[in-house]
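Heads up, one of the protein chains got dropped from this complex, but the rest are sitting where they should.
A and B are the chain letters, set down in written order, and residue numbers restart from 1 in every chain.
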Amino acid sequence: VAGAVGGRVVGDPATRLRGIETLDRAAPEDLSWVADDRHARAASESRAGALLVSAEPVAGGRPAVVVTNPTLAFAIWLDRIRPRPRPRPGVSPRAHVARGARIGKGVSVGPGATIAAGARVGARTIVGPGAHVAEGVEIGEDSWIHANASILAGTRIGARCMIHSGAVIGSDGFGFVWDGLAHRKIPQVGRVRIEDDVEIGANTTIDRATLGETVVGRGARIDNLVQIAHNVVIGENAVVCGLVGIAGSSKIGARATLAGQVGISDHVTIGEGAILTGQAGVPVGGRVPPGAVLSGMPAAPHRNFLRSAAVLARLPDLARRLDRLERRVEEAAAAGKGGEPWSSESRRS
Amino acid sequence: VAGAVGGRVVGDPATRLRGIETLDRAAPEDLSWVADDRHARAASESRAGALLVSAEPVAGGRPAVVVTNPTLAFAIWLDRIRPRPRPRPGVSPRAHVARGARIGKGVSVGPGATIAAGARVGARTIVGPGAHVAEGVEIGEDSWIHANASILAGTRIGARCMIHSGAVIGSDGFGFVWDGLAHRKIPQVGRVRIEDDVEIGANTTIDRATLGETVVGRGARIDNLVQIAHNVVIGENAVVCGLVGIAGSSKIGARATLAGQVGISDHVTIGEGAILTGQAGVPVGGRVPPGAVLSGMPAAPHRNFLRSAAVLARLPDLARRLDRLERRVEEAAAAGKGGEPWSSESRRS
Partner (left out) sequence: VAGAVGGRVVGDPATRLRGIETLDRAAPEDLSWVADDRHARAASESRAGALLVSAEPVAGGRPAVVVTNPTLAFAIWLDRIRPRPRPRPGVSPRAHVARGARIGKGVSVGPGATIAAGARVGARTIVGPGAHVAEGVEIGEDSWIHANASILAGTRIGARCMIHSGAVIGSDGFGFVWDGLAHRKIPQVGRVRIEDDVEIGANTTIDRATLGETVVGRGARIDNLVQIAHNVVIGENAVVCGLVGIAGSSKIGARATLAGQVGISDHVTIGEGAILTGQAGVPVGGRVPPGAVLSGMPAAPHRNFLRSAAVLARLPDLARRLDRLERRVEEAAAAGKGGEPWSSESRRS
């Protein structure tokens, strides 16, 4: 293990392990990992036979491998001991590959998949059962399009991308203009470009640009059921969680994080590394500075949001106190008119 | 009718009915039902020829069947008079069933469906057109996988489940770790287990566990476009409405209800029978006690939320009043310094 993850062994290097499990589920034959020093107590209570830790004391005397980042070591080790099964290369006789489509070496195309004319699929890429690759799509090497995903006309997808089941890449942008009688559709003639090493979640939808490109930058991570509208640009290594909606022409900076159900209106700019917490909303044209952490709708600095939320809970009480205070001051004033100093007695009058 | 739903006839038992309709649409040939005594007025105005009611007076003299739960009686009766059409058993010649897949008696597999090696499909289960059942999936008896749903590798689905169109069960969890240069994917090697009698809505996504299982308990009802992350556990008979997102490792108690667009962060525990109202949000690590009714983001007891919301609407007015009061007290204090009692006159100075 230590060799594979680049760590230092502490304790008996001959310990034999069978599997890998979370701290609370690990048995004496299992390796586990301590993601964070806050889990030190869970680590001490774990039955795990060995641990991946960031510092020797966390292991509490058990055999361990000390690494800079235990979660990273866990990911590397898990990938090694339980590599993902891959379908065999080859085109299923039940798939439909149009003449004029160019399929790289070692590509796997599942039953029911359809690849249209003019599409190019890079070497070793997998197109799952029922997936659709439309006219003029280009997909790089070593990518994986899962079952029933739809990659629509003209989309570009880089190398080593993973597009999960049911995702729709390249649907029309939501653009129309009222002509006095009806909404007239604005043709959506741009495309979607997804750079290398991107992961797109199940049933996520990414609309093509009206003109130009909708872009998902290299290394970005998009979760399930996310809506990305026309002409949006997602920066490199950005993280977009489930059920987030990003409206037209907004820009998400590199390494920014949008937590679950965040809503970004159109023409918004989110700075690099900024964080929007769950359900936060940014109104039309908003600009979030790099590194900011915002919450709520409309989004405000997270600390202010927490403070306001705490006060909000006792708002009815504040309102009552204000009423009372006004009455009291009023009464005092009335009493004062008659020459009386303002006093608690005056409240009885 | 009375025999089928277990009720007591009131009025003419020879009344002949043609259909079943809601109170406002029912004609004299139709049966209708009074879901709730609050609908008594709608019942009295309805043209329905007969009614399912919980008490005789509600029927207002019309022929009726008195039952404990009229909506339940309606469901039973509707199921009887309009049974769902089912596709004929058999594997469509346009479906692809891999050698090594085990298909039970009376199973129906639609055109374009694909069933991979190592999958098992229980007796009388239906796999709709274009649906994909991946390697090693096990599905119980009498379940129904609707058109274009994707049941991914290793998923377990119980008996009498209904998985609606476009649902994706077993997609990768959203797990990765920053390695200093990029997000490295944490392999997602667990699975999804769905117990008996569960219904999963259209285009809902349920991610496989990182290790172990993501679980949907017996009898749970999941609506459309719901996102359920890795290692989530949904309790028995829980109800999860449309567009809800539940982040990693959270636990939803038995019979809890999450209304539309609720957001549950990761490592949250929702107690048995608790209710989150529409758009409520529970932050990371939150614990909702059994039976609680919460609203808002961050979620607070529903009554407090309503009170705060009411005050919130007049918050600008409260702020103005506080300004005024401060000025007034300030002025009074200033006047007081000069020996003047604090009075309304002082406001004019």
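Of note:
The criterion applied here is as follows: contacts are C-beta pairs under 8 Å (C-beta built on N, C-alpha and C of every residue); 3 or more make two chains touch, one makes a residue touch a chain.
Note that the structure is predicted; figures quoted are calculated from it, not measured.
Within the full complex, the residue among A:I163, A:A229, A:L258 or A:I275 touching the omitted chain is A:A229.
Only one of B:G219, B:G248 or B:P283 touches the chain withheld from this view, namely B:G219. From the set B:A153, B:C241 or B:I270, the residue in touch with the chain omitted from the display is B:C241, counting the whole complex. In the full complex, the hidden chain is touched by chain B at residues 20-22, 25, 69, 71-72, 74-76, 78-79, 82, 84-85, 92, 94, 110-112, 128-130, 146-148, 162, 164-166, 197, 199, 201-203, 219, 221, 223-225, 237, 239, 241-243, 259-261, 278-279, 296, 309, 312-313, 315-316, 318-319, 322, 325-326, 329, 332-334, 336-337, 339-342.
Taking the complete complex into account, residues 96, 112-114, 116, 130, 132, 134-135, 148, 150, 152-153, 166, 168, 171-172, 174, 176-179, 182-187, 189, 203, 205, 207, 211-212, 225, 227, 229, 243, 245, 247, 261, 263, 265, 279, 281, 283, 297-298, 300, 304, 307-308, 310-312, 314-315, 318, 321-322, 325, 328-329, 332, 341-346 of chain A touch the chain not shown.
Definition applied: only the chains that are shown with their structure count from here on.
Centres computed as Cα averages put chain A at a distance of 23 Å from chain B.
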